[in-house]
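Below is one structure. I have some questions about it.
Missing here is one protein chain; the remaining ones are kept as they sit in the complex.
By written order: A and B. Residues from 1 in each chain.
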Amino acid sequence: MKPTKSDRKVLIAFLAPAVALVVLFFVIPVIYVAVVSLLKWNGLTSAEFKGIDNFVALFKDKAFLRSILNNVIWAATAAAIQVPLAMLMAIILSRKPKGWKFFRTVYFFPQVISGIALATMWRHIYNAESGLLNGLLRLVGLGHLATDWLGGMDTALPSVLIYWVFYVGYYMVIMMADITTIDESYYEAATLDGATPFQQAIHITIPLIKGTSLLTCVTLASVMGLRQFEQVYLLTNGQPANTTSTIVLYLYKQMQTGNYGRSSAAAIVLIIVGALFIVTIRKLFEDHKKDPKRVIEKEAK
Amino acid sequence: MKNMKKLLALVLALLMVVSMAACGAKKEESKEIVINFPCIWVGTDAKAPYMAKLVEEFNAANAGSIKVVIEEQTDYQAYRDKIRTLITTGNAPDIFSVDNPQELANFSATGKLMDFTSALEGDWKATFNDGCIDPYIYENGQINFLPFESAVIPLVYNTELLAEVGYNEFPATYSEMMEMFAKLKEAGYNACGQMAAENAWSSMLWYSQLVASIGGPDVYKNGLEDPAFVQAAEVLREMYNYTFDGAVSAAAADVNGHFIARDTAVYINGCWWIGNFYKEENAVDGKLLADVVDVTGAPTWEGGKGEGAVVTQAQAFLCAAKQDDPAKEAAIIKFLQYITEPTRISEWEASSGSMFFIEHEPAADLKEISKKFAAVSNEANFTVYTFAQSVPLAVTNELPAAVSALANDVVDAQGFVDMLIAARDNA
Partner (left out) sequence: MASMTKRLDKSGQIKDTILGIGKWILIVFFAAYTLLPLIWLTISSFKTNFEVLAKSPFALPEVWQFKNYHNALTVAGLGRMMLNSVFVGVTSTVINVLVASLAAYTISRFKFKGKEKLFLLFTVGILVPLNALMVPYFLIISKMGLYNTYAGMIILYTAIGIPMSTVIIRGLMDSIPMEIEEAAYIDGCGSFGRFIHVILPLARTGIVTAATFQFLTCWNEFVFANLIVSSDKLRTIQVGIRYFTNQFSTDYVSMYAAIVISIVPSILGYVIFQEQIISGMTSGAVKG
């Protein structure tokens, strides 16, 4: 649609509030961060220009490299495990089994509980002595597996990741909403052809939500993984031995020690890593994005 | 469609509310001087009740001319973040406190803090402990920091558990103490409380004491290269064998909880914690925690340079923002003098267990444990600040990573110190 003259005014009026907010709260602050990333500055005394020294130091710091790796693991786990699980549950619940409304509500609970409440609860669950998890293991005779989940070198990262992965409610609800918009006639036709529910999910449901809600969920999940901070901060503070650290936690700690330059450099790296991630996801989904409905019709024929 | 119109109406109404809220906040005009004090001594903090009482009394006594408004700060790290951000952006709050001497030089260099030099001339300065102010005067020569709350950090031990494994007195040396730890563990108790989550608080305190006992009063001047740091780390590693399960991921609250639950024999923490010894809810079989504990200084490290070491901490420095208005400056000083007045300090000490940099008569109702803490402090050959207050922030920040690596045997004692050195050099 080509805008007319009056449309042009409307266009500007429509865009203006969002653009103003983004410029004020993103563009300007990020320029500020980019400038600070070139400085040695503690936020209090005068700053020194250091060029790319902060970036060089970052990539020499094992804790930072580990943080990048952990973020990639977070994002990948969220996108490749959490979202598919959510999709599975969305497909199951959208067929409206008994009590589906109740389950849909329950699955969404963790989303409305604040991060600190969840973290406190899970610290309690993972507690080596009085925790629910070790208690369950002892109960079923697997007491030898009981361990300090959040303190062990091999268990800490999986522990902070896994508890989150099974909270599928948010993505499930998004995809369920999308699935209910799919025209019933597709399924009716497939049923007549003798397609099983499983086949219907593979050939109808998934292709139809791929370019819309699935893409949204994968993008959201990866972004959440890359920005992961609060849960790690509250559960382990990045320990043991920085094995659960993330980029945002790293930059937050740098800020606490008054290293604003390094902290800002880490923020810039995160933005770049994230942009790469998003571009990759978009590329992966691109072929179906254009016109999903037509793709399906072709396949159906 | 109708819904959409309703929605728009709602948005407009909300916008109006918002703009009114914004205006409402600005229109607070009166001759009263309002002093803003973001304060951490609120909520469940031991000093909270007395702090609240003082502010109330002060405001009542100065009604119409001065009003101190406490901004309740509930989280230490968030408080530090906020103060730092406020100072960085040139918005230092009227009054605030700082809890780490490592920050002071930079804060002072901003030039945005009030100089207390002239206010201190006369009686006020004499109320502070001799020589406690001068170490915190930096390049600008101003007195920007009033040492306020101090802390002594001795060992507290459960006499019943020690008696059970045959000790009526606390061991005099570290090697004897470690022997006792082994016996306690054998008897099914945790010998000491360690933790490496959050800021690795308890392990940091144990490590501070070890470093002081081994390396002596000047150990931090020699830097982290002093061999005492490695030796202390070896002992710290061993202590992790004698603590409760899950110590690596434990928080300070877990260490406290275990000591209160009477399953941990030896505990290290500062005097601000004294209130907990007397809480009814911490009593077991009608016995208060205070009834079953005793207090001691650090054991001796044979061949060490630090016999009779006691770890202390500057818990809080009071600071104020530089003021253009002399009336407001006077009001701020009036309030600070009010809360640091020696008789009030006595009451504060009695009510919270905290210690202060201000000379005062011990209150008549001073608790027994407080007296024992004070005795340890008085008998000290020398005192040293905690590790966290003696090394750069970047090193303190790396400590939880280093302790958890050490406890997991990912690094040895030397590797532990190397991690700290790397953090220092990389900053």
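Note that contacts are C-beta pairs under 8 Å (C-beta built on N, C-alpha and C of every residue); 3 or more make two chains touch, one makes a residue touch a chain.
Fair warning: this is a prediction, and the values are worked out from it, not measured in the lab.
Considering A:Ile92, A:Met153, A:Ala189 or A:Ile206, the position touching the chain not shown turns out to be A:Ile92 (whole complex).
Note that of B:Leu54, B:Ala251, B:Ala331 or B:Ile345, the residue touching the chain absent from this view is B:Ala251.
Where chain B meets the chain that is not shown, the touching residues are 1, 4, 7-8, 10-11, 14-15, 17-19, 21-22, 25-26, 36, 38, 42-45, 71-76, 78, 81-82, 85-86, 88-89, 91, 198-199, 201, 251-253, 256-258, 260-261, 272-273, 276, 281-282, 284. Mapped onto chain A, the footprint of the missing chain covers residues 1-3, 6-7, 10-11, 14-15, 17-19, 21-22, 24-30, 32-33, 43, 88-89, 92-93, 97, 103-117, 120-122, 124-125, 129-132, 134-135, 139, 166-170, 173-174, 176-178, 180-183, 191-192, 194, 196-198, 208, 211-212, 215-216, 219-220, 223, 226-227, 229-230, 247-248, 251-252, 255, 260, 263-264, 266-267, 270-271, 274-275, 278, 292-293.
Keep this in mind: only the chains that are shown with their structure count from here on.
Contacts from chain A toward chain B in the complex involve residues 42-45, 57, 60-61, 63, 123, 126-129, 148-153, 156, 236-242, 253, 255-259. Residue ranges of chain B in contact with chain A, taken from their complex: 77, 80-81, 84-85, 87-88, 103, 106-107, 109-110, 196-199, 244-251, 254, 392-394, 396-397, 400-402, 404-405, 407-408, 410-411, 426-427.
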